[in-house]
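I have placed the structure first, in the form of structure tokens, so that the comments after it can refer back to it.
One protein chain is absent from this view; the other protein chains keep their places.
The chains carry the letters A and B, assigned in the order they are written, with residues numbered from 1 in each.
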Amino acid sequence: MSAIPLNTPVASAPPAHRRATDESPWVRWALIGVALGFLTLFLFIPLVTVFVEALRKGWEVAAAAVVEPDARAAIQLTLLTAAIAVPLNLVFGVAAAWAIAKFDFRGKNVLLTLIDLPFSVSPVIAGLIYVLVFGLQGWFGEWLRDHDLKVIFAVPGIVLATVFVTFPFVARELIPLMQAQGQEQEEAARVLGASGWQIFWRVTLPNVKWALLYGVILCNARAFGEFGAVSVVSGHIRGETNTMPLHIEILYNEYQFAAAFAVASLLAMLALVTLVLKFLVEQRVKGEKTLAQDGR
Amino acid sequence: MVFSRLLLKRHSVLPGFDLALGFTLLYLSLVVLIPLSAAFLKTFTLTWGAFWEAVSSPRVVASYRLTFGASLAAALVNAVFGFIVAWVLVRYHFTGKRVVDALVDLPFALPTAVAGIALTALYAQNGWIGQWLPFKVAFTPLGVFVALTFIGLPFVVRTVQPVLEDLHQELEEAAATLGANRWQTFSRVILPIVAPALLTGFALAFARALGEYGSVIFIAGNMPMISEITPLLIVTKLEQYDYAGATAIAVVMLVAAFALLLIINLLQAWARRRQGQVS
Partner (left out) sequence: MSFFHRLRLLAAGLALAAAVPTALAKDVTLLNVSYDPTRELYADFNKAFAAHWKAKTGHNVTVRQSHGGSGRQARSVIDGLDADVVTLALAYDIDELHAKAKLLPADWQKRLPKNSSPYTSTIVFLVRKGNPKGIKDWDDLVKPGIAVVTPNPKTSGGARWNYLAAWGYALKKPGGNEAKAREFVTALFRNVPVLDSGARGALTTFTERGIGDVFLSWENEAFLAVKELGPDKFDIVVPSVSILAEPPVTVVDKVVDRKGTREVATAYLEFLYSPQGQDIAGRHYYRPIDPAAAKKYASQFTKVSLFTIDEVFGGWTQAQTAHFNDGGIFDQIFTRR
């Protein structure tokens, strides 16, 4: 339909002769200036602040803050929470994407909206609802206590709140891609005699592996950083139910600002790693998408 | 078996529908729907009068004004500047562009609490930026606005970028040959094409800002009637054993969030149709 191939990124090659469709240079530089100024003010400076404040009292204080027992416990809890929440949402995302993308059924749009729900719910409300369900005054509170099971104010509650908040990430990445890819390849495999699992492992999954990874990376980043929902269900027991973001709040409240920023910079570094991974995987995802669009 | 028979619009040879849909629905119910219903059920224990009083008392209304107002303002700013950023990233070249492009996603990846303390440190009276400003930012509604702008930043950029990238140069060239100057080309050709994506990004940023807690809680003043955001009010009510009051306000926020979500989905469907894809 167009003379320009769709998968040539417009932005990577310097424009040749585009005088009629170019802005004058000063407009261009003004726009670049505005964009960079905006980003500097709202993005770069805050990022730099984290590291500068962390090192305000020197290297040793920052390092000590990170290896201190409560901090280590917080790091472990954060990792554990992500290690449980992300795979759970991964399995869910794959199942949902399979059902939604490969089949045509009534209520599909409703399901899509429902899957997106956690995205628009305030984290505080996410925590609140689990307190309502599992708290002592809630639905299952008494039963849980009688059986000596702890959900709220213990690790399971934190995991649940994190699962809720990161619920749609993997699904949201997979669904559009799998929809664009259609069912033909899977149907062909079926005709050739493949079983359900074979179709899934050998046809579908390889086609979406980068989008899957992308979704997992996003899900993971959010799981590490969740604050509001976990704050409501945590109980703030030092060394036990404090995740890294909560631990940062505690340090902040104990005048240990350098320490708070030190732990924060750990998370900030993690965020930067996430961005790098995202960037690397994004190119592959774009490739998958273009293949899907062209291949139909 | 059950699901296939009831719901499938046309027969499919692919297996696994029941399993996949069954698991999806089960997980969705257990993790999302049933807990969310707890909020509504708790609120139903209130009489209409009590509910109305809980959600319309002056302090609560003041918090709505702040939350919705600041979120709207932040989303608008992000719409304008986010568009400019997307334009610059797609169309122009400068050193470090790739780094800037990757960093736009920082608010997605950075934990909200980290953003919160960093922004507070910056915009307090003695902060790097705060000390140069003649007015107070931290602990005022302005601070809330700043935090919400930060976290909404990537939404507009990321929804507009793909559309700008796919924009066919021929359209612009045609407009130019027909005598349009650059501004006319922009406002009459490019903008209408980008509009659905822009609106979607705006709505996403708005929805995200509404519920935000972690990054705002450090920089907001938390003064009832002035700089108290609605999520904080929910937590405060919770801490006063007023569960029903907390859930009442939560229900108001949930309804607003659902409505927004619906609008966003409609916008995205509109955008997809505009782009020529079948949804």
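Note that contacts are C-beta pairs under 8 Å (C-beta built on N, C-alpha and C of every residue); 3 or more make two chains touch, one makes a residue touch a chain.
All of these numbers come straight from a predicted model, not from anything done at the bench.
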(request) With the full complex in mind, choose from B:D18, B:E173 or B:D242 the residue touching the hidden chain. (result) B:D242
(request) Could you tell which one of A:R72, A:R106 or A:R145 touches the chain left off the display? (result) A:R145
(request) Please pick, from B:F139, B:F155 or B:F202, the residue that touches the omitted chain in the full complex. (result) B:F139
(request) Pick out the residues on chain A that sit against the missing chain. (result) 131, 134-138, 141, 144-145, 148, 150, 152-153, 235-240, 250, 252-255, 257
(message) On chain B, where is the contact patch with the chain that was removed from view?
(response) 58-59, 120, 124-126, 138-139, 221-225, 227, 235-236, 238-242, 245
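Heads up, the rule we're going with is that only the chains that are shown with their structure count from here on.
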(request) Please work out the Cα centroid separation of chain A and chain B, and write it as a whole number of Å. (result) 15
(message) Considering only the defined contacts, which chain A positions touch chain B in the complex?
(response) 2-4, 6, 9-11, 14, 18, 20-24, 27-28, 31-32, 34-36, 38-39, 41-47, 49-50, 53, 88, 91-92, 95-96, 98-99, 102-107, 109, 111-125, 128-133, 137-139, 160, 163-164, 167, 180, 183, 186-187, 190-191, 195-196, 199-200, 218, 221-222, 224-228, 231-232, 244-246, 248-249, 252, 257, 260-261, 264, 267-268, 270-272, 274-276, 278-279
(message) So in the complex, the part of chain B that touches chain A is made up of which residues?
(response) 3, 7-10, 12-17, 19-21, 23-24, 27-28, 31-36, 38-39, 42, 81, 84-85, 87-94, 98, 100-119, 121-122, 128-129, 146, 149-150, 153, 165-170, 172-173, 176-177, 182, 185, 207-208, 210-214, 217-218, 230-232, 234-235, 238, 243, 246-247, 250, 253-254, 257-258, 260-262, 265, 277
